[in-house]
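Structure first, then comments.
Here the complex is missing a single protein chain, while all its other protein chains stay put.
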Amino acid sequence: MERVQTPLAGSVPGTTFGSAADRTASQESFAELLAAHWQHAYRFAYYLTGNAHDSEDLLQQAAEEAFRAFHRFQPGTRFDRWLFRIMHNSFVDRLRRERRRKIFSLDDVSGAAVMDPAAGPSEVAEGALDGPVLRALRALPPDARAVVALVDLQGLPYDAAAEILRCPIGTVRSRLHRARLALREWLRPYVDALQQGDL
Amino acid sequence: MAGRPEDSISSVLLLGLAATLGLTFALDVRRLDAATGPAPLVQSVRARSTVAYQGEQIVVTWEGTTHTVASLVQVEHDPPDWTQLDYLALGPSRRFTVIRRPGSEIRFDPQRRTGITTTGLNSEEDIFESAHLPWLLENYGITMVPDELLGRRATRIVLVPEIADRPSRTLVVDDVTGVLLRSERVGPKGSLGEVTTFLRFEVKPAGWRKTASVPTGLRLTPQLAVRAATAEEVARVLGGPPVQVAVPEGFHKTGDYLTGEGPPVVQIYSDGLTTLVVYQRRDSVARPPEGSELVATSSGPIWVQRLGLRTLVHWSLAGKNVTVVGYATRTSLQAAAERTGITAAPRLWDRLVTWLREVMDWF
Partner (left out) sequence: MHLSHELTAYLDGTLTAEEASVVAAHLAECTECRTTLDDLRAVRSLLHTAPPIRPHPAALSRTLARIAMVETRQTVPQWLIAVATMAVGIALLLQLRVPTAPRQSNRVSALWYFQQQAEFAAVHPMADVTLTSYLSSALPYETFPEWPAAQKTR
């Protein structure tokens, strides 16, 4: 006989956010919300960091931060965008701490591909299952990666990306444009094949 | 008339189809006189314990929309002391024999000679007219038509429920002896669910199986010790009063029982024609039957399983697990569960804590 595995959202009676002092209700709502958006959040973390270990790390840290800040979350508003904003901030902070040299900006990328020093040969080999697309993504500077991840890989509209990245919509558009052009260079053989109808 | 099994099934299906289309005899339909039960109905209940006979029946059940199970049965009936049923299941061939005697029933495989023995409950024929019949008259509309089966004059009785959540029943009762020659259950949506009918029938003199005895050398395992229980005993076993299940309309409780196997408390309900069984067990978490399907209601989770015309519904309330099984639709039993009350699903947070604690015990 078939067994139904119902996804969490929709099968559990509606979460009610009690007063800020009601710690159990707060924990409960947070857990439900986190579970409901977990897969998407993990994917965003993966697109940002490029590997499984760092993405789990990033997500865990962001989840803890989000939990501490949960009293500031407006119930009924979009939890995923709020969480993604925290994740992106966390990611950017982490980069600033880890990198000794200055952060790439898209101005350095005008048309020419720049190697991300983190994407050495071993990492490329490790990502053997990811395919050329994710490898190309890893080669992009962080803000380019973020906007491509949100719009092209996660299918979010410009305004959602703007909310998460805390920038105007116009900035989303221009960053996305330059990121796609940069990826074009990384993925040139595939782009050509696609346009000639070989793919 | 015991032809090939396939012939029997197709004739059963044809008869069933004919009945559904109402293509039986275009004679007067005698409506029920509300004051007394219809005579053939009462007669058929009495005949169970008085008329001896021999014959062959076919039993067909439709389990789900595609799965049909059928069996031929050789019947020897010599009430009250002996009833023997030899089943030969059609398809994957499976033989078993049932022997019912006063106070016990044994079921065994005649080839392997292993089986079970149960001390069942007493039949309720003696309270039929005082209890079940009034309920039946309340809950079912009855029509009767003269009919014929196996060359015998009979009466076809159709019982249609007032509440459309349970099956209709058609009985063909022999006019001379009152023996039930054919029985059909049809689901609320007109789906044929169960048919039992004689293919060959012969009245025998009373006592014709006086010398019958159970075969020797059977290895029988005792099963299902059931006994009637008082309200206090039920409360003691459950650690509190039982859940008052809001059963579908028309059902009345006929007894509380304790069993030695499975959920200890069993409550039986009847609407005059069908039996609804409620099981209760003390348990802090919901442990649904294997194979049941989870359904989320607005109050909490329930688990559902269907088998032919019957439905099983299981849920948790007030520290007890409740299971209800009977000839009712899933909608009807789900509504009963919701009216009774369902414990909300344990929250994710509680589950995490419970699970972590259980794992710590494990270590």
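Order of writing sets the chain letters: A and B. Residues in each chain are counted from 1.
Definition applied: a contact is a pair of C-beta atoms (placed from the backbone, for glycine too) under 8 Å apart; a residue touches a chain by one contact, two chains touch by 3 or more.
Please read all numbers here as calculations on a predicted model, not as lab measurements.
Q: For a quick check of understanding: of B:Q43, B:T61 or B:T340, which residue touches the chain that isn't displayed?
A: B:T61
Q: For the chain that's not shown, point to the residue among B:T68, B:T143 or B:S183 touching it.
A: Of the listed residues, the one touching the omitted chain is B:S183.
Q: Which listed residue (B:T50, B:S123, B:Q244 or B:T331) would be found touching the missing chain in the intact complex?
A: Residue touching the chain left out of view: B:S123.
Q: Which parts of chain B face the unshown chain closely enough to count as touching?
A: Missing-chain contacts on chain B: residues 45, 48, 57, 59, 61, 69, 71, 73, 75, 83, 85, 87, 96, 98, 100, 105, 107-109, 112, 114-116, 118, 120-125, 127-128, 132, 136, 169, 180, 183, 194, 196, 224, 236-237, 258, 261-264, 266, 268, 270, 272-275, 277, 279, 281-283, 285-292, 294, 296, 301, 305, 307, 310, 312, 323, 325-326, 345-346, 348, 351-356, 358-363.
Q: When the complex is taken as a whole, what residues of chain A touch the one chain not shown?
A: 1, 5-8, 11-12, 23, 27, 30-31, 34-35, 38-39, 42-43, 46-47, 52, 55-56, 59-60, 63-64, 67-68, 129-131, 133-134, 137, 148, 151-153, 157-158, 173-174, 176-178, 180-181, 183-184, 187, 190-191, 194-195
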